[in-house]
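Only a single protein chain was left out; the remaining protein chains are all shown in position.
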Amino acid sequence: MAVDTPAHTDTATAAATTSTMTLGKALNAGLRQALDDDPKVVLMGEDIGKLGGVFRVTEGLQEDFGDRRVIDTPLAESGMVGTAVGLAMRGYRPVCEIQFDGFVYPAFDQIVSQVAKFRYRNEGRVAMPVTIRVPYGGGIGAVEHHSESPEAYFAHTAGLRVVTPSNAADAHRMIRQSIASDDPVIFFEPKRRYWEKGDVDEHAPLDDMPLHRARVVTEGTDITVVAYGPMVATSLEAAGIGAEEGVSLEVVDLRSLSPIDFETLEASVRKTGRLVVVHEAPVFGGLGAEIAARVTEQCFYSLESPVRRVGGFATPYPAAKLERHFLPDADRILHEVDRCLQP
Amino acid sequence: MAVDTPAHTDTATAAATTSTMTLGKALNAGLRQALDDDPKVVLMGEDIGKLGGVFRVTEGLQEDFGDRRVIDTPLAESGMVGTAVGLAMRGYRPVCEIQFDGFVYPAFDQIVSQVAKFRYRNEGRVAMPVTIRVPYGGGIGAVEHHSESPEAYFAHTAGLRVVTPSNAADAHRMIRQSIASDDPVIFFEPKRRYWEKGDVDEHAPLDDMPLHRARVVTEGTDITVVAYGPMVATSLEAAGIGAEEGVSLEVVDLRSLSPIDFETLEASVRKTGRLVVVHEAPVFGGLGAEIAARVTEQCFYSLESPVRRVGGFATPYPAAKLERHFLPDADRILHEVDRCLQP
Amino acid sequence: MAIAQLQVPADRLTAWAGYDGLVQLISVDGQRTVGCPYWDLVADVDALQLRDLYRDMAIVRRIDAEAMALQRQGELALWAPLLGQEAAQVGSARALRPDDFAFTSYREHGVAYCRGVDPVAMLRMWRGNGLSGWDPAAYNIATPAIIVGSQALHATGYALGITLDDAHSAALAYFGDGATSEGDISEALGFASSFGVPVVFFCQNNQWAISEPVRLQSHATIAQRGQGYGIPSVQVDGNDVLAVLAATRLALARAYAGQGPTLIEAVTYRMGPHTTSDDPTRYRSHAEEEEWRAKDPLVRLRALLHNEGLADDEFEQEVAAAAGDTATALRLGVLDLPNPASDALFEHVYAGAHPLLDAERDAYLAYLAESDEVS
Partner (left out) sequence: MAIAQLQVPADRLTAWAGYDGLVQLISVDGQRTVGCPYWDLVADVDALQLRDLYRDMAIVRRIDAEAMALQRQGELALWAPLLGQEAAQVGSARALRPDDFAFTSYREHGVAYCRGVDPVAMLRMWRGNGLSGWDPAAYNIATPAIIVGSQALHATGYALGITLDDAHSAALAYFGDGATSEGDISEALGFASSFGVPVVFFCQNNQWAISEPVRLQSHATIAQRGQGYGIPSVQVDGNDVLAVLAATRLALARAYAGQGPTLIEAVTYRMGPHTTSDDPTRYRSHAEEEEWRAKDPLVRLRALLHNEGLADDEFEQEVAAAAGDTATALRLGVLDLPNPASDALFEHVYAGAHPLLDAERDAYLAYLAESDEVS
């Protein structure tokens, strides 16, 4: 491993301004800031160095921080995550990039049996501050294994935190919070939103919005629609159409999938009396089931109709020309909204 | 690989009698019958040959069928399952044994990305009749990774069937049905029930009870308790105590976890108006969420109280001396039953 | 256009001991090399067959170029070009008999071509019309594996099936240099070695795994890796079609004879980008690309043919015409591929009945019909 002299970027002196950037660039800036803030942060992944990752999320970082901070690993996901575990034991804060959602499974054992369980096994004596970044979801016309939504597997795994931003500002804040967390975080990036722009205040304090908090994105009165990651924009689109048609949707962006901020969500449902859950993953056994089950249990007597779920079907992710049928869109969301409103 | 001349056991001439055997022995007899019935059936696993598996489920089978039918594999679960995929492509029906639940994760990629998706990818041109046997669940005082209940991961994976017997007769029938199925089946064996006895009719026709059907084990009127695998016995115990206390529990044994026989379950809930779901896996994101969500959606106006779930906590499986707190028992089930009845 | 099968004599097999040098039969300037102990394995390859090999390689290159063009024109979502790897793919695939079975990754269009797969069927997946394009059993080649390394285990299992059938054929597993880092490749080598099954591991070391050079994966050669499992392993010049054919024939003959697995490292170069989404200028030098351009496998075989007076203008025109016809048919066929019907989404998930999926399909199709009425 060659030693590069890292050219630290000086963010501290920059003025605290808000700038517009894509979600992908916001992640890049957040990673840069994390590398700047803590010398123990190292990035690891396939093709994250010179190439800057296949989505360019790590673009320029190896050049600026050197190949001891931004490390291209051999092509092996279990190897990458298992190595990150050892780095964490040595006091580092590794941030792994899994190239696409479908390639996280070779690392499943190291994630589920090691990353998630290390602290518990060692009764708090060993911390596992590992962040695993996973671009996920469909809608980009990709070949097989490039459009998976595996979040339910990880949310069901105790010991992990699972989060996903839906916009640039959250991407920037949440990636830094995840890296700073002493718990392992599976950080799902909504790949089809990488190019969507938003305002980011790079110097906003980290603690103004805790990592596990959900956010009401649009207030509404008739029904709550809860979504996360790529489906937040789709739900907002549905809310827009709904508004034109005289239906008032309250959209909640979950942000954290484990733990889930049921406080915020249930407050919304108690107000609207109805809930639709949206995600890309297959409905059967998906995270929507947990949301529906728990909200129903807690808000049983406030619910005016059963919680409905919109999501993928009980099929593998299909070929690109079929994905528009698989993926929830505003119409399908509104269809379920209608069913809730006129049961 | 040495060639043994297989000493076929002649079951065809035996009289159709019912005999009492343990669940483990019933699996052994079912595997034996499958090996007898179809020369394309091969068993693969770690230590399944001379040792007969660590639970002795394959005891005597290598001796009788030879080491070309009952194959000890190198110590690698991804290798075992990936090799089974290739065998299936060559026309075989491999039956893999994963030694303990916690060792299925190294094979997760081959299961989720290959076994589950092969047929779909190839548009029905390739069948994947692979059965993967996984002893699962806790209650045996084991060390870490030996008491996991990972069924929700697989149930959320389209392309797989997931089943689990709760008694000897089902074990015998369902293992043969799973092997005969042209779909891949994840076959979860309730390891702490291996030694429980039941009546098995080894010559019962296979089609009298389809693999995906749930079964009402005890009829009741006040509330439905749905469970599967190891928790069926626990639920029956609760029903017994309930009966003494004047509460009538209807216990449903799910048997198939993907697909789920909601027809049978919903019929029961429509009758009782209440439902408690029981499993060992952590409640959060567990299969109970899907059951609660769907039953609520379908039976919203028949439900007199919200569906309640009893299961493990959002912790890794704990040390042996703590597992009695983690595992649902009859008391915890009855506690939730009470909460449903007196909301 | 299959290359006839040479019967490798039994003593030739037992003489196998892994060859230490790089197997090269045609030098970079198109001369036959002397002294390499693999010549006997291609002694039967006459002028006609050499020309067949050249034609295959030229057509395969043309298919690749047409696919690149189709992608650039927006007719394919993505393409992984094989440019530069024609000799490795044609030389190995032409060594196969019909009852052998090939398992490939996403770049082995040349192998699929040699197995008889219609190029239109190959492009179907890349156009997004399906997740694959052909019936594996019809051509004895699996559809592409995208999870890097996964297919080597499938090949090993298939080979185990061959052994259990007491058959005399082989499985051929293709994978890249990057793939050698994945645990699945190691487990495949281990299982194959342990079971002694008839599988040939054919690694196209094209120097790059996207942006990662092969030295990042390991400090030893890939052939050495195989030896670590007790698997006879050899390095061949992957841009030399005869060397590849010879080494593959020997490996297959070992497999047929029950002598277990072999590993072949074909040293070649990915002359194009990783896929149409890639930009190699970010990570490799023009000089390196030029260095390998000089070793172009087609140029080399053409030079041999010319040096030996086996190719004239007429032949070249014939080949160009054949390649052109293939490309035209490919373009027409691809543009003509029927879009999948919406209910195809729900087909072939399960062989048996599945009430949940049926209900989902019915509900969705009803919803679609309803929306159609509305709109």
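Letters A, B and C mark the chains as written, and numbering starts fresh at 1 in each.
Here, a contact is a pair of C-beta atoms (placed from the backbone, for glycine too) under 8 Å apart; a residue touches a chain by one contact, two chains touch by 3 or more.
Bear in mind the structure is a predicted one, so any value in this text is a computation, not a measurement.
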With touch as defined up top, name the shown chains that contact the chain not shown. A, B, C
Only one of B:30, B:66, B:102 or B:242 touches the unshown chain, namely B:102
Which of A:33, A:58 or A:83 contacts the chain that the document leaves out: A:83
Sole touch to the unshown chain from B:124, B:141, B:210 or B:240: residue B:141
Touching the hidden chain, out of A:61, A:134 or A:158, is A:158
Can you list where chain A touches the absent chain? 1, 42, 68, 73-74, 76, 78-79, 81-92, 94, 106, 109-110, 113-114, 119-127, 158-159, 161, 181-183, 212, 258-263
Tell me, which residues in chain B touch the chain that this view leaves out? 46-47, 49-52, 54, 72, 74-76, 78-79, 102-103, 105-106, 141-146, 283-284, 313-316, 318-322, 325-326, 331-332, 335
Which chain C residues would touch the chain omitted from the figure, given the whole complex? 180-187, 190, 193-194, 196, 216-220, 224-230
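One rule holds for everything that comes next: only the chains that are shown with their structure count from here on.
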Would you mind pulling out the distance in Å between where the CA atoms of chain A average out and where those of chain C do? 37
Hey, how far is the Cα centre of chain B from the one of chain C, in Å? 40
Enumerate the residues of chain A that touch no fewer than two other chains. 78, 102, 105-106, 144-145, 284, 313-316
Mark out which residues of chain C touch at least two other chains, giving numbers and ranges. 130-131, 147, 183-184, 349, 354, 356-357
